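The complex appears here without one of its protein chains, the remainder shown in place.
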Amino acid sequence: MTRIPARGSRLGTKTISFTFDGKTYEGIEGDTLASALIANGVHLMGRSFKYHRPRGAIAAGAEEPNALVNVFRDSARRQPNVRATVQEIYDGLKAESQNRFPSLAFDVGAVNNLMSPALVAGFYYKTFKWPAKAWDHVYEPFIRRAAGLGEAPTEEDPDHYANRYAHCDVVVIGGGPAGLMAAKCAADKGNSVIVCDENAAFGGWLLSDTDLRVDGMSGAEWAAAMVAELQANDNVRMLNRTTGFGYFQQNMVGLTERITDHVSRPAPDLPRERMWQVRAGRVIIAQGAIERHMVFPGNDLPGVMLAGAAQTFLNKFGVPVGERIGVYTACDTAYAAAFDLYEVGCEIPVIVDHRTEVDAQILKQAEDLGIEVIKGGHISEVTGRLRIGGIVVKSGADTEREWDVDALIMSAGWTPSLHLSSQSRAKPVWDETRGIFLPGESPQACICIGGCNGTDELADVFAQAAESVGGKAPKCKIEDDVSTSGGMSGATGDSLQKGKAFVDYQNDVTAKDIALAVREGMHSIEHVKRYTTNGMATDQGKLSNMHGLAIAADLLDKPIPQVGLTTFRAPYTPTTFGGFVGHTKGSLFDPRRKTPIHDWAAENGAEFEPVSLWDRAWYFPRRGETMHEAVDRECRTVRETAGIFDASTLGKIEVAGPDAAAFMNIMYTNGWDKLKPGRAKYGIMCREDGFIYDDGVVGKLAADRFHVTTTTGGAPRVLNHMEDYLQTEFPHMRVWLTSTTEQWATIAVQGPRAREIIKPLVKGVNLNSESLSHMSVSECEICGVPARLFRISFTGELGFEINVAADYGRSVWEAVWARAEPLGACVYGTEAMHVLRAEKGFIIVGQDTDGTVTPHDAGLSWAIAKSKPDFVGKRGLQRPDLVKAGRRQLVGLKTSDPKKVLQEGAQIVANPDQPIPMDMLGFVTSSYWSGTLKHSIAMALIEGGFDRMGEKLYVPMEDETIEVEVTGSVFYDPNGDKVND
Amino acid sequence: MKKFNVFSLARETLRGHKGWGKQWDNPEPKKQYDVIIVGAGGHGLGTAYYLAKEHGITNIAVLEKGWLGGGNTGRNTTIIRSNYLYDESAGLYNHSLKLWETLSQELDYNVMFSQRGVMMLAHNVHDVQSAQRHVHANRLNGVDNQWLTPQQAKEFCPPLNISKDIRYPVMGAALQKKGGTARHDAVAWGYARKASAMGVDIIQNCEVTGINRSPDGKVTGVETTRGTIGAKQVGVVAAGHTSVLMEMAGVRMPLESYPLQALVSEPVKPCFPCVVMSNAVHAYISQSDKGELVIGAGTDSYVSYSQTGSLHILQHTLDAIIELYPIFSRMKMLRTWGGIVDVTPDRSPILSKTPVQGLYVNCGWGTGGFKATPGSANVFAHTIARDEPHKINAGFNLDRFKTGRLIDEAAAAAVAH
Amino acid sequence: MTSVAKLVRSIPLNGFRFATDAVTIEAASPAARLSIRATKRGVTSLSKSLGLTLPADPSKSSKKAGRHALWLGPDEWLVVDEKLAAEDLIPKRASREFSVVDVSHRNTAFIVSGDDAATALNAGCPRNLSLKAFPVGACSRTLFGKAEIILYRTGRTVFRVECWRSFAPYVRDLLCEGAKDVRN
Partner (left out) sequence: MLLIHCPYCEDDRPELEFANAGQAHVVRPSHMSEMSDEDFEGMFFIRDNPKGVNLERWRHIHGCGRFFNAVRHTVTDKFLKVYRAGEPRPTDAELAELLK
C-alpha cells in the first residue's frame, strides 16, 4: 500500500481488508474502494459498455463513469454498478468487476474494440435488417448480451428501507463550504435547517485541498468546526451520505440517505436507506462544480484521471495516483494538483497546457519546481494497454515529444452542477466569457450558491451563502485559495479525425461519434444525445455533456447556447428502487381490509378472494372438496335449507336530512317519493352519460333518512359522486352523507329456514310477512344490540340481512351460526352467492355490466322512473346511440348440452362457420353450473338480445363450437314466490 | 439517399464514415404546400410518409415546434401490442402490428421491432374475466392472444413473483406473442429520412401559432414562429398539444392533457425477456436492448403541460414493480421523465375529419399510441388524401361524442397502455 | 332469546401495544363516536345537548371531561367519548339543521406518544407535524401511507390516530415501522 502519511484527512487508523475479483487487499478505514485499490496499485477497475475497453477511476466522487463494480455481502445482497469512488470499504467487503469475461484483464468482449470502426454511433440502425426474421433470434440477443453493465440481483432483497416526510425552513443540498456556511447562517437566524451531503463527511472540496487556510485552519479543520457547531444546534439536522436526488414541485426535494452500505455488519433493524421527502420554505443548492476531462485519443486508459480526483485521492485518502504523473489541462486547478503531488514526492515530468496563455505566476511556480510546461500543446496519443505508459505531445508546428508516465491528470475546467436548479425549472444561462452555463432564476423558492453558481473565490462563496438565507457571514481570513475559473469544452488536437477520444466514457461515445451524428443531420443536441447515447449512461453526462455540446456547436457553426443543453432529470445519481418503495411492501403494499367476521371464516377453512382492497370469503371447502363441489353444496344448502353469508364489505352510506328523498331522486334512476319508511328498494345509479355506475338496495329508515348500500368496490366512488352533486350542483339541499360501511357488520341469512334461524335472536319486530314483508327494513334489536334488519334477498330465497354494529359482528354471526348449523344450514361465500343470484338473473355491476351498459340494456327499464323531470343520466340515456336498435342487451343463455359450462368472456356469433374476423354479437358475462337446475346457466350481452329469445347462437372456442339458446335471464323461480314466503 | 446495409456500413467503415449524408434535410419553409402536418412525432412523420408513398402527395411540410421525435414518440415505454377488445380497435392496432413487422425493411432503417411478447397479468377474478373476454374476442378477430396460468406466466417471464402470499397474487395472464417493443427514436428518424427523401419538408423549430381560414371557413394555412405558411389541408398530429392547436381553428376538443412519467434503471445484463403489464397493480416493465429496465409510471391527476411529474407517482409505480418483482429492489433508477398525453373520454383515439373543411385531427392516443404509429399514420394519410376516413378509422371520429357511439376500451377493461 | 344476549364489544387490535425508547403505540380503549354534520344553527343546538362546543375554526378541537369534538370540515365534526356508549351520547339523529350518525364501531384508534411520536407518524403522514404547524389540540383528516386517518394532537408528544376499523392492522404495522425508524 502506498500512502502519504501526512495526508489523508478522511483516513482513520484501522486496517481493513476487502476483496476485489476474489483477491484480498488491505485498505484503511475511511477509504473508498477506489482509493484503496489505487493505494494497492490497482487502476484497472472495469470495462466499458460497448467496446469493453479497460477502464480505471476517472473521478473520485459521484460523477464516476468507469469504475463500476458489483458489491455483494451475500447471494441476495448483490449490488451492481456501484461506483468504486463512492463505496466506502468495510471489513469483508467483496467487490467484483463487471461486463467482462472471463476476467477483467482478459476480456473476450474486447473484440468489440477491434470491430469498433464499424460499431460507430447508430450503426445498428443501418444494419441487422435482413433477413427480417433474424432480428429476434440472432441480432437482438447478441446486442442485448453485449450491452448492459452489471448483473441484476436474482434473489429477493432482504434489506428494508424507510421513508420519512419532513418539513423545515431551509434545506441545504451539498455540504461544502457554501452549504455549511449557508446552514450556519440560516440556523443562526433561528430557522429549522436540514443539510445534506452525498459524501461520508461534510466539507466538500475543502477536504481535498491542503493549502487553503480559513482563519488559519485547514479546510478540513474548518469544516469539522462548522459541523460540530451545526450538530450542536437542535434546529439543524445534518444528513451525511445523503444525496439530494430530485427537486419537485413547490419546494419538495427528495433525499436518499444511505445508512448501512458502508457498515461491515449492519444492525438488522437498520434500514439500508431512508428516503426523505422534504418540503422546505427555501432550498439552498450548494452542489458545487464537477471537473471536466480533456477529450483526446486514449483519454480512457486506466491511470488517466481528473486532476481534482488525483488531489482528492491524495488529500482525503493519502493516496498518490502514480509516481510519474503527466498533466494535461486547460485550467489552473490542475497546476495546483500537480504541485500538490510534487510536494509529496511524485514526479511531474510535464504539464501540457492546451491554452496558449497561462497566468504568469503559475508558470513561475512550475518553473521554480522545475516542471516543464508546454503551452498550446495537446496530447495526440497515449501508450499502454491496461494502464497508461506514456504520452505523445504535439505543440506548435508539428513537434512531437513523448514522455513516460504512469498516470496522467487532466482538467478542462469546472462545470457548475445545474441539476437540481434545472429541475426546479430554472433555465440555465450561458456565460460567454467563462464558457459555462450558470443557474438561471428559479420560479421556486430556491437559490444556488458557491461552485454550482459559478462562484469561485471562497470569500465570495461565504458572502453568497450568507446572503442566500438573509444572514451575515462571519469575517474569515482566507489564504491560498485557488481559482477554478477558465477551461475549455470540446475535442483537442485532431481527435475529430483520429483515434478514440472519449467524450462519454461509459457509453463509449467518441468525439468522432458526435461529429458523425452532426454529419448525418442530427442538428439538435437532443438528437445528438439519442443518436450517440452521449450523456445517457449512469453518470448522466456529468462529465460529457459540455464536451458533446461544444463539439456539436462547433461543427454546426452555432454558438453553444443556441444548440442548448439537454434536460436535467431526476435522479441526480442512480437511486435504489427499494428506497422509493420504503415501507410500502409486503403487508404494507396495500391495506388488506378484513371484515369483523373474517377471522371466523379463516378459522373455518374459507378460501378468500380479493375484491378491491377487501378479502372476501370465496367458498368454504370441507375436507376433500374441490371448489366446484363446495360451491355446489353451498348453493344446494341455501336453496334447500339456508345459508349465512358475510356481506359486510358492501358499501353503506347514511343519507340523512330533510331533502334526502329529493336527493335520492336525483342520484338514482328510480323514484323515491313513494317509498314508505320501513321499506326498501333496489336502486340503480348512472353517471350523466346514462351508463350504469352502481346499484344496491336502499332502505328508508325514516322520512329523512336512508340506508343506502353500494357494491363493494364502488363504495368510495359512489360517495364521492354523491358528494360532488350535493356540494356543487345542489348545495341548497339539506342532506348529509356519512359512510357507514364499516359501522355495520352485515350478515345475510338466506333460504327457506332463514326466519326460523334468526327468529329467537330478534327483538322488536315480528318476522312474519305481514309486519316484515319482502323488501322492508326494521330497526330492532338482535342479540340484544341495536340492529337494522332488512328482509331482502339476493338469492331468490326467503332472506334477511342483519346489520349490527361492527364490534358485535362476530358475536352475532356466531349466534346465528349456532342456530343455523344444527338445522343443516351452511356458510357460503361469494362464489355461491354469484351462482345463486345468477340463477335469479340478478346482475352484478362490473361483471354483467361494464361501463357501456345502460339500465335498459341490462333489462332494468322498470327501475327508471319515467315521470321524474331529472335524474343523473336521464339526458345521457336519450343520446342517439343509446336509443338505437341493436344495442347489446343482457339475456340468459342455455347451452344445448346442459353439462357444458361456458367460459366467462367467451364471444357469441350467429354463424360459427364464417371466416375470421368474425362478426361477434356479444359475450358471456356470467356463467356457472347450476346444481339446482342441473344445467349450466349463463348471462350474456348480445346485440338486440331481447328480440332473440329462443334463437340458437354459437360460442366458438379454440377446440369446439358450443351451441346455445337465448333465454330470459331468470332461471329459477321466475315468479318470485320464494322470497315472499 | 444512401442505402443502409452491411455493405454501405463496411464501405463507410473503411472511409472513416465520412460519406454518410444527412438523414433528413432542414429546409426553409416554402410559402405554400398541399398538405401541412403539424407535429413531427411518429404519427405526423408517418402520415407524411404514407401521403407521399401511397397517395402521391409530396408537396408536404411537417412542422415541428421543437426537434422531430421529441414529443411522446421520444419518451414512451415502447410497448407494442394489438390485443384490444373492440372490433374497431383490434382492426386499427392489428393493422399497425402488421406494418410494424416489415417497417425496418420498408424504411431501410432498423427500428428494432422486437416481438418478445407482451403479457398482461390478472390479479383477481374480475381481471381474469376481462382478460379472457379479450382472449376470445381477439381470437375471433384474428389477433393473437392466449391465456396463461400463473405457472406458464412465470415460465415466460422468470423474474415474475407468482407467490400466493403477495397482496394481489397473479391469477393468470394474457399473452400476445407478437407484441413487443421497438426503438422509439428510430421510428421517428426512419420515417423522417424516407419522407425527406421523397420530398417532404420537415421543418423543425417551427411552432404553429395560428390556423388560417378563408371567409367561408376553409383552412388556408397556418401561422408559425417562422412566418405564414399556406396549405389546402392541415393535419394536426400534436398529441398533448392538440387542444391548443384545435382551439386556433375554433374547434373545442374532448381532450385533457396529463403528465405521464416513465423511468429507466441502470443498465444490466439481460434479465427480463418480455414485456409485462399489470393494470390492477399498475406496473409496466420491459428491458431495453441496452439493458435498462424501462418502466411506465402513472399520470398525475391534473391537467398539465409540464413534462415532469410528481415523486409520489414514481413511488407508486416502484411499489408495484417491487411487489411483482421483489428481485429488482436493489436496482437503481437512472432517469425519469415525463410526457404530456392527451386523453379522450373513452380512452380511444380520434382520427377524424373536423367541422372545419380541410382540417384533420389525429390525437387522443393517451398513454398508448406508440404501438399504433404505422397504422395510424397510414389510415390518417388516407383520410387526408381522400377527404374521407379509411374504413379502419371510420369509427374513431369526433362525432362519436355527440352520438354516444364510444369505443370504450377503458370502460370495458380499464386497460390503457 | 338465546344466551348470547349480553354481547361485549370486541374492538380491533384490542390491547395492542408496541414501545421503543422514543415512541409508544397503543390501541385506544373503546369509545363512542358520532359523525356530526350541521348548519350553524344546528351547531348551537348540538353544542348544547352534547355539553361541549363544536369548534368553528379549521383544525380546532374542543374537549370537556373526556369528550372531544374535532373539527373535520366546515360542517363536519367527529365527537369522541371514551366513557359513554354511543346510544347514550346521541342527542337526536336528525333535524332540519343537523345529522348525527353513530360511527363508534366504524373507527378505531391508536394513541401514539413519546418524544418521537411525530417523527414516527411522518413515516407515512405527509403533514408538517411540528408544534408550530400542528399544535396541541389540532386535528385533521389526512393520510397515513395508504390509509385515511384522523390525526388529533392531544399533547405535545401525544397523538390520537383514528382510522376505519379494517385499516387498523395496516395503520398499526406502518406505525410500528415508523416507530422503529426514529432513532436517527
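The first chain written gets the first letter, and so on, giving A, B and C; residue counts start at 1 in each chain.
Keep this in mind: a contact is a pair of C-beta atoms (placed from the backbone, for glycine too) under 8 Å apart; a residue touches a chain by one contact, two chains touch by 3 or more.
Just so we're clear, the structure is a prediction, and the values are computed from it rather than from any experiment.
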| item | value |
| --- | --- |
| Which displayed chains the hidden chain touches across the whole complex | A, B, C |
| Residue among C:26, C:82, C:148 or C:173 that touches the chain left out of view | C:148 |
| Of A:425, A:519 or A:679, the one touching the omitted chain in the full complex | A:425 |
| Residue ranges of subunit A at the interface with the undisplayed chain | 248-252, 277, 279, 425, 443, 688-689, 720, 723-724, 727-729, 731, 869-870, 874-876, 878-880 |
| Missing-partner contacts on subunit B, residue numbers | 241, 243-244, 247, 252-257, 301-306, 310-312, 342, 345, 401-403 |
| In subunit C, positions touching the absent partner | 58-59, 72-74, 76, 126-127, 140-143, 148 |
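Here, only the chains that are shown with their structure count from here on.
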| item | value |
| --- | --- |
| Approximate Å spacing (C-alpha centroids) for the pair subunit A, subunit C | 32 |
| Contacts with two or more other chains, residues of subunit C listed in rising order | none |
| Multi-partner residues of subunit A (each touching 2 or more other chains) | 277, 582, 584, 587, 590, 592 |
| Touching residues on subunit B, where the partner in the complex is subunit A | 4-6, 8-10, 13, 16-18, 20-26, 66-70, 74, 87, 90-91, 101-102, 104-105, 108-110, 112-116, 123-126, 129-137, 139-142, 166-168, 183, 185-186, 189-190, 204, 265-271, 287, 289-291, 306, 308, 310-311, 314-315, 318-319, 321-323, 326-337, 400, 402-406, 408, 410-413 |
| Subunit A contact footprint on subunit C (complex, rising order) | 1-2, 4-11, 30, 35, 37, 39, 75, 87, 93-94, 96, 98-99, 101-107, 119, 122-128, 130, 133, 145-147, 164-167, 169-170, 173-174, 177-178, 180-181, 184 |
| Parts of subunit A lying in touch with subunit B, wherever the complex brings them together | 49, 77-81, 117-118, 120, 123-130, 132, 135-136, 140-141, 143-145, 147-157, 159, 161, 246, 248-249, 252, 254, 277, 423, 425, 497, 512, 516, 519-524, 526-527, 530-531, 533, 536, 538, 540, 567, 569-571, 574-578, 580-582, 584-585, 587, 589-590, 592, 609-611, 689-691, 846-847, 850-852, 876, 879-882, 903-907, 909, 916-918, 920, 923, 956-958 |
